[in-house]
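I have placed the structure first, in the form of structure tokens, so that the comments after it can refer back to it.
Just one protein chain is left out here, and the rest sit where they should.
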């Protein structure tokens, strides 16, 4: 029993160093901009950069749109499948897992070929169209997480009874959807939303290949051209991820149904 | 010398003492039940015999050998758990063979022994099934076969029937008892179900707050409960407060009706209160009923329970329940009726703490 405990401590210490040393190193590096002393110059430089602000706000807007439309797509579908089409569940679940099976770069490759300016749905023909396509591609990326967390939340409420109760009180479908179902799966929606946010903010492949000025490609560009700003950006990105996950933990603690990774 | 000896066993978890001075000797081939409510320490005693817990004091001997320095895997004990605990990655055959392979038995001998054990539990045809493909009752029989396969010196059963349906519970407990007698294996059975304990044990230990309240045959435990706890835990019982009228002649009164007890009252004086116990099945209100003692009361309720009708009557303040066997054509007493319950004075037990 004693050796087991020592082994456990060794494993945890090793894991902790693996996780923490790069963070310390990154932070240390980000302070080195001024020769001979530590300073926050790199952060100042980052925040002063117009491109940073533009790309970051672009990604935030995209993340919010992705979340809104993702929720509008996923919640009614998950609800309807549970209520009326239970035989379709394996199929729908399989579809929602597809983005984990097919690499993002492959999916966006397909978009570029299918929706180019000469195709019958020329998404990439205009900047707005490309933004729309990018939003759909983010929805695709977050689909596994969003569906999983909403469906988990839905499992804890009895969808059929809730619907019948609302119908017997004379509620219309929109009322049922927005007054009964949404509030009850809010925890799942929020969990999905925070993961989506973390994914969209950092995503590189899709906006890069669609040539949109998002945060991910901006990071890559800075990485290729600057020395001290990238670690500062890494620290900022880590803080954003951490905040999203902390909110997610908070939400799932309030509702008992913790979302699990698919 | 007894086969399994527990002497002066103590167990504390931190500041909480869960087993106090537990003494018990079990003969070879005996089937002993530890009966008590949850938290009474019965499972802890069992786990100390198995070696999963170390006693804080006292000694455990099996066949004369002190078990103190032995780990569970050196004790040669068989154990069946409440939740079956079959290895889910192994077939029935492999589960039963596990202990034999560990012991280094050759393959032919293992196969023969597994076949024999599966025959014993009538599951020979399911040897290739996995646990998840079987019902709870079947799984628990396999667990029994697995525990018995390496020919353990002692068999420990930790609430093996609690997770099962009522019907399977009854049939499996009979099967366990039959197999135990057939093999003559020394067995300790932990349960909180008094009916289970009464029906299959040679002896029962009734445990309460970490102590053995009474050790005796099922017949003794039921008919001569030593403490108020045993009396109330085992079977249904009327507990009646009575007033001493005359200690010298054993006269007491229940709701102003004086009766004479067979058992000496002991050192009490007139006007004291004593607790008496009476089983509901001990008396009868039939005209033809025999009995040297009678109490008259007014019926307050009458419940049909299937094989019996349980009636409650008020004798002054105390309420006494009695059972009558159901029979077609019987007219059960109605609420408000005045009835006379006849019984033998010796069935009325004095409960001393």
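In this document, chain identifiers A and B correspond to the written order of the chains, with residue numbering beginning at 1 in each.
To be clear about the criterion, a contact is a pair of C-beta atoms (placed from the backbone, for glycine too) under 8 Å apart; a residue touches a chain by one contact, two chains touch by 3 or more.
The rule we apply is simple: contacts and distances are computed from a predicted model.
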{"item": "Name of the absent chain as recorded in UniProt (options \"Cation/acetate symporter\", \"ABC transporter permease subunit\", \"Molecular chaperone DnaK\" or \"NADH-quinone oxidoreductase subunit H\")", "value": "\"ABC transporter permease subunit\""}
{"item": "Hidden-chain contact residue, picked from the options A:65, A:186 or A:237", "value": "A:237"}
{"item": "Sole residue of A:60, A:100 or A:162 that reaches the chain not shown, by the stated touch rule", "value": "A:100"}
{"item": "Where the missing chain touches chain B, by residue", "value": "50-52, 71-79, 81, 83, 85-89, 98-99, 102-103, 132, 143, 146-147, 150"}
{"item": "Interface with the unshown chain - residue positions in chain A", "value": "1, 4-5, 7-9, 11-12, 14-15, 18-19, 21-26, 28-30, 73-74, 76-77, 80-81, 84-85, 88, 92, 95, 97-114, 136-137, 139-140, 195, 198-199, 202-205, 209, 216, 219-220, 223-224, 230-231, 233-234, 237-238, 241-242, 244-246, 248-249, 260-261"}
